[in-house]
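Mind having a look at this structure? Questions to follow.
Partial view: only certain chains, each at its native spot in the assembly.
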Amino acid sequence: MSLNTFGHLFRVTTWGESHGPALGATVDGCPPGVPVTEEAIQHWLDRRKPGQNKYTTQRREADEVEILSGVFEGLSTGTPIQLMIRNTDQRSKDYGDIAEKFRPGHADITYWQKYGIRDYRGGGRSSARETAARVAAGGVARAALAQLAPGLTITGYMVQMGPNGINRELFDAAEIERNPFWVPDAQAAEDWASYLDGLRKSGDSVGAVIEVVASGVPAGLGAPIYGKLDTDLAAAMMSINAVKGVEIGDGMAAAALTGSQNADEISMGEAGPVYGSNHAGGILGGISTGQDVVVRFAVKPTSSILTPRKTITKSGEETEIVTKGRHDPCVGIRAVPVGEAMMACVLLDHLLLHRGQVGDRGGKIG
Amino acid sequence: MSLNTFGHLFRVTTWGESHGPALGATVDGCPPGVPVTEEAIQHWLDRRKPGQNKYTTQRREADEVEILSGVFEGLSTGTPIQLMIRNTDQRSKDYGDIAEKFRPGHADITYWQKYGIRDYRGGGRSSARETAARVAAGGVARAALAQLAPGLTITGYMVQMGPNGINRELFDAAEIERNPFWVPDAQAAEDWASYLDGLRKSGDSVGAVIEVVASGVPAGLGAPIYGKLDTDLAAAMMSINAVKGVEIGDGMAAAALTGSQNADEISMGEAGPVYGSNHAGGILGGISTGQDVVVRFAVKPTSSILTPRKTITKSGEETEIVTKGRHDPCVGIRAVPVGEAMMACVLLDHLLLHRGQVGDRGGKIG
């Protein structure tokens, strides 16, 4: 119910604004006995950290996490884990102009219309800075998954930047960590670099599509109807800033298939059912099949751009706006670790739910 | 938390199986004083009812709703409204084969793996019959919206069947109610009819894309982060059977745009802000702008088909399956009223939430 919380049993509430003193995540429901350290969480935060290359915002934030509760002698105790990240590089003076003008494509106008007050500095609560808190919480989820579902891995990467998609035939997972775009295709990485350089210089920005894949997910996670694994994944990804579309498996393309094309045929392998394809993205009826869980989401281009756009002021006057400040030309880049974090949180949550609601009563095959 | 419930203040819990005695919706949180009648709800149910033409399942269900509680002298009292629909045409004998075999692309196998027991008759809980309960609940939501947001309209229609999209230039809202596909393009309606005839005769099925548009939505509905209006819409649509993708506004296509293309410019009209375009689908930062709220979702093809597919049995033997019984060649058709119902429920919920959390403190422009 809390509108800043997600999850059922593993619940994450994020708090904080772009230019306030700090932001963070209140993580409730982590099982006891999980190793939770600042170092481990920092590892994930560092992957999302701004200012690491010329393709992300030049804001310099250490993004150092402090664990304030819920951990004793390096292990979670079962009580709420408070993760705090101090803001250190708030240059509020950059943002004076947007106190009065609404940036087109940005939440400025709707926050104002909804609340009648808004922290306009750096986008306040609607800033992508909030996603640092999600990544920190995702670090806790990963630590718990490492214990409860050993072998489960989560990998995110970009599959499209602007109109440019990857070549699936050149897919190389090892490439993902080697380029600033988390793209599993060396040729695309090179092409995108020059494409984005051009955009950045022209003061424009561009959208992206991110894919997140979880392997080693046990069959049986999820639940019918409103607690479907894909329902929760769709909500989790759509909750990320600037996301406008979410797909499971074949996604929107499933509409174009016939039933005979779409049905993933089943045969029997040594360890259980084996599927001839994965149009379903690892989920049937809202419940995991044991195949890879595959989610994609589209991030729209950053709305804070140097190109002048028509807009209005709080008092209703028509004007133009150019957003200076330090912005990501492709905010989709930093959405990759965020998508991974959301996947980790949702999977852990459903793993705990399944354990609570069903225990070991699942059906065996063969 | 309840996994068969959605909504925050307007909460709908659906219950019931395809071949049980009845199914329904427990609707909690309808404001008092709303006219709620069986006739009004029946109107919406009749639009979804199976067996109305040769393109939907030939199962004949009256789908008659009974109001069991929460209404006094024709008005809601503020207490839970129980809506029950008796099942009348359960031919369980048709389903003997699937007690042992899992249909590829269907929830048969995952329900078994999760629960160790499943009501295989007609798909049990995973049957699209569950959506009748949603449509009934949506009827209540529409009645409340008619009072609380007069002028708000919700319209769903198909924009793609299999690989065939509509021609947006021929868009004619009046066409929607004139053809069995709810398609706003007379030419497409004709083409799709012969296309689907062919598929149906070959024992195959096909997917679809549905678009749902809400006009007259007040600005300011929604909430930041995990209670975003688009987050809840994505979850609502993804929770519908067979949905594999959800889009808001430009959706996945937003990835291909630049920031200058994507930003909907704002000018000042007589009644407030006016937007030059609606790439955002009426939602910025999770909060409604006052523009049309536009959602699309893709429905995969029905997995119950006459084409033989390879599969396994509960005991792990490899086999083939052909699904007889009465199935929709394009289940997307009946998803149109369902998508409308979900839109109604989500909008009412956020309207109540906004009233509770913010009241009249929203900001004025001009």
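Order as written gives the chain letters A and B; numbering starts at 1 within each chain.
Everything below uses one rule, namely that contacts are C-beta pairs under 8 Å (C-beta built on N, C-alpha and C of every residue); 3 or more make two chains touch, one makes a residue touch a chain.
What you see is a predicted model; the values in this text were computed from it and never measured.
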| item | value |
| --- | --- |
| Homomeric complex, total chain copies (2 given) | 4 |
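Convention: only the chains that are shown with their structure count from here on.
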| item | value |
| --- | --- |
| Rotation angle (°) superposing Cα atoms of subunit A on subunit B, nearest 5 | 180 |
| Interchain centroid distance [CA atoms averaged], subunit A/subunit B, Å | 26 |
| Touching residues on subunit B, where the partner in the complex is subunit A | 1-6, 8, 14, 102-107, 109-118, 125-126, 130, 160-163, 199, 204-209, 219-228, 230-232, 234-235, 237-239, 244-268, 273, 276, 279-281, 283-290, 296, 298-305, 307, 309-312, 314-318, 332, 353-354, 357-358, 361-366 |
